[in-house]
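Sharing a structure here in structure tokens format.
One protein chain is absent from this view; the other protein chains keep their places.
Coming up: subunit A.
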Amino acid sequence: MLLPVSRVVTRVAACRGSFLFRGFSSESSSESVKYTLPETSFKTYKCDPPPLEIEVKKNEALDMYKDMVLMRRMETTADNLYKMKLIRGFCHLCTGQEAVPVGMEAACTRDDAIITAYRCHGYTLMRGATVHQIFAELMGRSTGISYGKGGSMHMFAKSFYGGNGIVGAQVPVGAGIAFTQKYLGVKNATFIIYGDGAANQGQVFEAFNMAALWELPAIFVCENNFFGMGTSAARSSANPNYYTRGEYVPGIRVNGMDVLAVKHSCAWAKEWTFSGKGPMVMEMVTYRYGGHSMSDPGTTYRTREEVQHMRSTNDPITGLRTKILEWGFATENDLKQYEKEARAIVDEAAEKAKNDPYPKESELWTDIYVRGTEPDSIRGRECEEIGTVHKS
């Protein structure tokens, strides 16, 4: 088990696109502003809300901006690559939801753990994988995160336990990770992300119970984007106030379209569990602009106007952009420059991934068992046969 994990770590550490990118802004700056979040940012259940007054540092705001811009660019390009048939299979984009992974990462250290469902490209990027690795995985290339064996739903990085395609399965897994953190006595938490549709899987409630019973540093995060495929939250959930669904676990509803509110509330939730109060259920109210996956246009169960309205009034990138300009953290030109750089990084990554080789046939049987313990033959036939069959 240790083997594949450490391997991924080295590969991730070798080339960190998003972090190279972060370097662009690293001119001096301890400048910061004091800002009061709108009162509607939070709504809590069985706990007092976090204070609304926050301090926003210039570098931090610019980094979050760049990350969101890069993420959106990456997803837009993935969309194009899919349409060009360079990406096959199932592909779930997070366009519109960028504030959640970006804000959460800003509140985390690399020793905090994150685990999510299949809409995972954004989290994977934030946890340190490069755009190139993500594209390579999507296109089934050997330079991908799992050498192209998984594709869209199967992405991992250090302290990022995936990318999980079975809806709800990641939630008790996250509780186990949180338990281990507690067992080790480290001051870290686990963010366990699931959707409004997934919230109805029994496993989620089983995990709530374990986490509360053993006071685990587990932060359950329901990304409520109002739909589980074509089914609206109101039609799938008897109680669509997801932040109250832990019953005996306190909760908070957060404006998940505001990256500052996300960051601030995630940091607050970490403090909550560190102070020995056990788990927390967060509901990030967000919105996906695209369809559920590439085969869903996303407009049969909601109106185009609704999507357009969300884009024009609540976009997380535009929201932060306005504030950055208002606070004088950067000029319009600076921001345009970032956007250009993001485009360049993404284009280069796509080009590179397109030219990368497919994995060797031998990858078919690696990582099933720990190296050295695998059976001598698979399917009762010799491995050498593959070469011949493949060519024929």
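Just a few scattered comments:
Just so it is clear, contacts are C-beta pairs under 8 Å (C-beta built on N, C-alpha and C of every residue); 3 or more make two chains touch, one makes a residue touch a chain; residues count from 1.
Following the convention adopted for this analysis, contacts and distances are computed from a predicted model.
Entry comment: the absent subunit's protein name, as recorded by UniProt, is "3-methyl-2-oxobutanoate dehydrogenase (2-methylpropanoyl-transferring)", drawn from "Geranylgeranyl transferase type-2 subunit beta", "tRNA (adenine(58)-N(1))-methyltransferase non-catalytic subunit TRM6", "Actin-related protein 6" or "3-methyl-2-oxobutanoate dehydrogenase (2-methylpropanoyl-transferring)". Touch with the chain omitted from the figure is made, among A:81, A:175 or A:294, by A:294. Considering the whole complex, the residue from A:157, A:285, A:335 or A:353 that touches the absent chain is A:285.
Among A:50, A:96, A:128 or A:168, the one in contact with the hidden chain is A:168.
Note that of A:257, A:282, A:335 or A:350, the residue touching the chain absent from this view is A:257.
Within the complete assembly, A:200 is the residue of A:133, A:200, A:244 or A:265 that touches the hidden chain.
Subunit A residues in contact with the hidden partner, per the touch definition given at the top, are 38, 40-41, 88-90, 140-141, 147-154, 165-169, 197-198, 200-203, 226, 228-238, 240, 255, 257-258, 261, 285, 294-297, 300-301, 306, 309-310, 313-314, 319, 322-323, 358-359, 361, 363-365, 368, 375, 378-380, 386, 389-390, 392.
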